[in-house]
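Left out: one protein chain. Kept in place: all the others.
This part shows subunit A:
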Amino acid sequence: MTSHSRITQLSNQLTMASRPDIHLYTTQTPNGIKISITLEELGLPYKVTKIDISKNTQKEPWFLAINPNGRIPALTDTFSDGKSISLFESGSIQQYLVEQYDTDFKISYPKGTREYYDTNSWLFFLNAGVGPMQGQANHFNRYAPERIEYGVNRYINETRRLYGVLNTHLEKSTSGYLVGDKCTIADIAHWGWVAAAFWSGVDINEFPALKAWEEKMMARPGVEKGRHVPDRHTIKDLAKKSPEELKKHEEDSKAWILKGMAADAKK
């Protein structure tokens, strides 16, 4: 071996050794826990920085340099060229993680297969459909400065329609998961939202196959571990709380959400 190729080999090993070097910027929300669950399912090491939305940390220049959209989750890693890569948008981060690290296809399918593209359809369905619409239901049902019944009903009904699509699809699934014979990033992306159904004003009991799927997902060790990042996942416990305790949680959340909206509006 020439000294040059020895150096190349050593430098490759060093580069390899420094990957993954994943740093997740997140907070306890359905979009945030998608990424920690994905990382846990893949068994990858990662560092976590909690982004305190109540203090508007997501608007600080250092964070905007990572994610110009000022939203969580965001992630940095050492890329294969040895330089740092910053990523935002939960769906794009999930695609990155499986493409880079899921070489055994634990929670994804090989590129170019039918199942690969099916996973993508359901992933976009969540990110462009369930997430935004259920998010609007939360806004009108829990956080809006005034109660607008039309808004509440519009988004709860659209969320119910989307849950109906999932329920019909899962009724036909032999594995109990959305695509093929295993849990994929599409299932993981949905779980945090479906687990929070009651908060959005949707009764999960209307959708038995979806409810069974939600419980099956929660029994996975990776989901159990990943859901408590960066703080405990408490949305399911809230369902059992008294109306007074619920009201308090609602008021606390409302305060920082409206503050964030006001800050955005100043731009």
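Just so we're on the same page, a contact is a pair of C-beta atoms (placed from the backbone, for glycine too) under 8 Å apart; a residue touches a chain by one contact, two chains touch by 3 or more; residues count from 1.
We take it that contacts and distances are computed from a predicted model.
Its UniProt record calls the unshown chain "glutathione transferase", which is the correct pick from "Centromere protein I", "glutathione transferase", "Exosome complex component MTR3" or "Elongator complex protein 4". Listed residues A:Y96, A:F198 or A:W256: the one in touch with the omitted chain is A:Y96. From the options A:S36, A:N127 or A:T184, the residue with contact to the unseen chain in the full assembly is A:N127.
Residues of subunit A in touch with the missing chain: 68-70, 79-81, 85, 87-92, 95-96, 111-112, 114, 117, 120-125, 127-129, 131-133, 136, 139, 144-146, 148, 150-151, 162, 165, 168-169, 261, 264-265, 267.
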